[in-house]
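Below: one structure in structure tokens.
Only one protein chain is missing; all other protein chains are in place.
First chain written, first letter: the chains are A and B, and each begins at residue 1.
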Amino acid sequence: MNLLQQLCSVHAPSGYELPMKEFLLKHIRKTSGKWRTKPQIIEGEDLLDCIILKFGKPRTVIFAHMDSIGFTVRYFNQLLTIGSPDVQTGTTLTGEDSKGPIECSVEIDDDQHAFYKFGRQIDRGTTLTYKVDFRETVDHIESAYLDDRLGIYAALRVAENLQNGLIVFTCWEEQGGGSVSFLADYIYRKWKVRQALIADVTWATDGVALGKGVAISLRDRNIPRRSFVDRIVGIAAKNNIKYQLEVEGSGSSDGGELQRSSAPFDWCFIGPPSEQPHTPNERVHKGDVDEMIRLYDVLMKEL
Amino acid sequence: MNLLQQLCSVHAPSGYELPMKEFLLKHIRKTSGKWRTKPQIIEGEDLLDCIILKFGKPRTVIFAHMDSIGFTVRYFNQLLTIGSPDVQTGTTLTGEDSKGPIECSVEIDDDQHAFYKFGRQIDRGTTLTYKVDFRETVDHIESAYLDDRLGIYAALRVAENLQNGLIVFTCWEEQGGGSVSFLADYIYRKWKVRQALIADVTWATDGVALGKGVAISLRDRNIPRRSFVDRIVGIAAKNNIKYQLEVEGSGSSDGGELQRSSAPFDWCFIGPPSEQPHTPNERVHKGDVDEMIRLYDVLMKEL
Partner (left out) sequence: MNLLQQLCSVHAPSGYELPMKEFLLKHIRKTSGKWRTKPQIIEGEDLLDCIILKFGKPRTVIFAHMDSIGFTVRYFNQLLTIGSPDVQTGTTLTGEDSKGPIECSVEIDDDQHAFYKFGRQIDRGTTLTYKVDFRETVDHIESAYLDDRLGIYAALRVAENLQNGLIVFTCWEEQGGGSVSFLADYIYRKWKVRQALIADVTWATDGVALGKGVAISLRDRNIPRRSFVDRIVGIAAKNNIKYQLEVEGSGSSDGGELQRSSAPFDWCFIGPPSEQPHTPNERVHKGDVDEMIRLYDVLMKEL
């Protein structure tokens, strides 16, 4: 799981996905020679910081987002959130500005405003992310940013055996979106692909627990088309995947942006449940990740 | 009005519009031979569960949404809302899961959470809708789901005499949208049509009452282009349609999604006012529906 640890450690909050893009391009160029199918790598200014990997003749696309939650330095010692971090006073943040590397701590006041404590002023607009403490036991992984470096990790594992399909690494998911709408348009116009799987991490709830299998989401704030989700559940059952059905009323993902895009996408969110989401201690069960990868393998063949 | 009653009875909450699509395709294939112009029926995976009817050389499109509000079964006996039902403890819901048909009742607790009461566990993700009790008097219709089965009904009545135009049946309107953005793109690219009428049901308010005519909405949360709305009001006045001008600050419709689409649509919401919206007892005046159909007839000719 050394790759997952490396992915979690890349500083790339929404809007500053460039370091993750560079890490991924380097990794993919180095390893894809050994993959079953060598993908075409599509990137550049017309995709902003997103990456598309094209394998064979694609029918289905996997989306995984590169960005993480974090903080932007404002004026004085004020911090603004990027996405919705669940943070407590004393948490350590890291980053870098014109004066050098930063390791500071957060203070939350009674009005839930965030501030940094550091020996010097930090440049306006500097982004800060959780200091990553990656922990692994026999069954569990605990770290900041499993959301969604685990989605990227799973997609890269699926890539090893993929013959036909698209894998897309997206931006801005945590901060209201901004890349999936143009990516959806691009993908649909170019390859007529309109089936999408959202490889992301969800919440453990009273109905979805760690270790009980990969979660297939029947809905969150958005509701995917039932006939598509039913096909996915059918394929999971037929292939003896260990899965749980999630039903949520709030929360969203790249699926929501896809739903409102200018292309007629079907989509379904599939990923492991996580405890303590958006904290430095996101926690998932390794078995759920294995089932996730198995499910994506069969879905990319059978959908 | 037998057709309207049938339309109200179809179980098709947002995300599961398939039963309504199938009902409509069957009905249209059976009856359109007798229409003044036989339309081209466009449907299939690239439109998800939406349907487009094309008559002659279209200049204007009518949108009516197929989906209704409802509920999704979560874990235990929890219910999540689809759209914003206005429901009270004791209301009867119906649906079907792997174990058979369901007729259960709702309970609302002090925190406004909804639960079902039924003799057995219902499958996760099962959708439930109001049990329909369709009532008709000399002047009024009262039923669940007049929103927006009445819009579909009116569009089908307009279809009988339509020579040039598009009629589009959409999905997900009650749950934040998801079909109009790709439909707008499709329609504009294919036929250069950019004038839209939203055939939907609105609220009776202190300024808009049942029996006083079809409502032409000057705005809701979204504001259509004034020059387009002015043309519509002018055509209504010239043709002696009985109409009322609605002015709202909240609420939205397929018009809002059209406004933010990638195509330059003008749009206007035109429909009858309803009392007790989103309850099992939505109530409209038949005269307002008649005026609605008359107005659409002339608008499709004169716009």
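Going forward, contacts are C-beta pairs under 8 Å (C-beta built on N, C-alpha and C of every residue); 3 or more make two chains touch, one makes a residue touch a chain.
Only a predicted model underlies this, so the values are computations on that prediction, with no experimental measurement involved.
For the options A:Asp200, A:Asp220 or A:Glu257, the residue in contact with the chain missing from this view is A:Glu257. Remark: the omitted chain is touched by one listed residue; of B:Arg29, B:Lys117 or B:Arg260 this is B:Arg260. Interface note: of A:Glu107, A:Asp185 or A:Asp230, the residue touching the hidden chain in the full complex is A:Asp185. Check A:Thr72, A:Thr129 or A:Ser143 against the missing chain and you find that the one touching it is A:Thr72. Residues of chain B that touch the chain left out of view are 185, 194, 205-207, 218-219, 221-227, 229, 245, 247-249, 259-264, 266. Hidden from this view is one chain, which touches chain A at 14-16, 18, 45-49, 72-76, 80-82, 124-125, 127, 171-172, 175-179, 181-182, 184-185, 257, 261-262.
Note that in this section only the chains that are shown with their structure count from here on.
Each chain gets one centre point, the mean of its Cα atoms, and the points for chain A and chain B are 36 Å apart.
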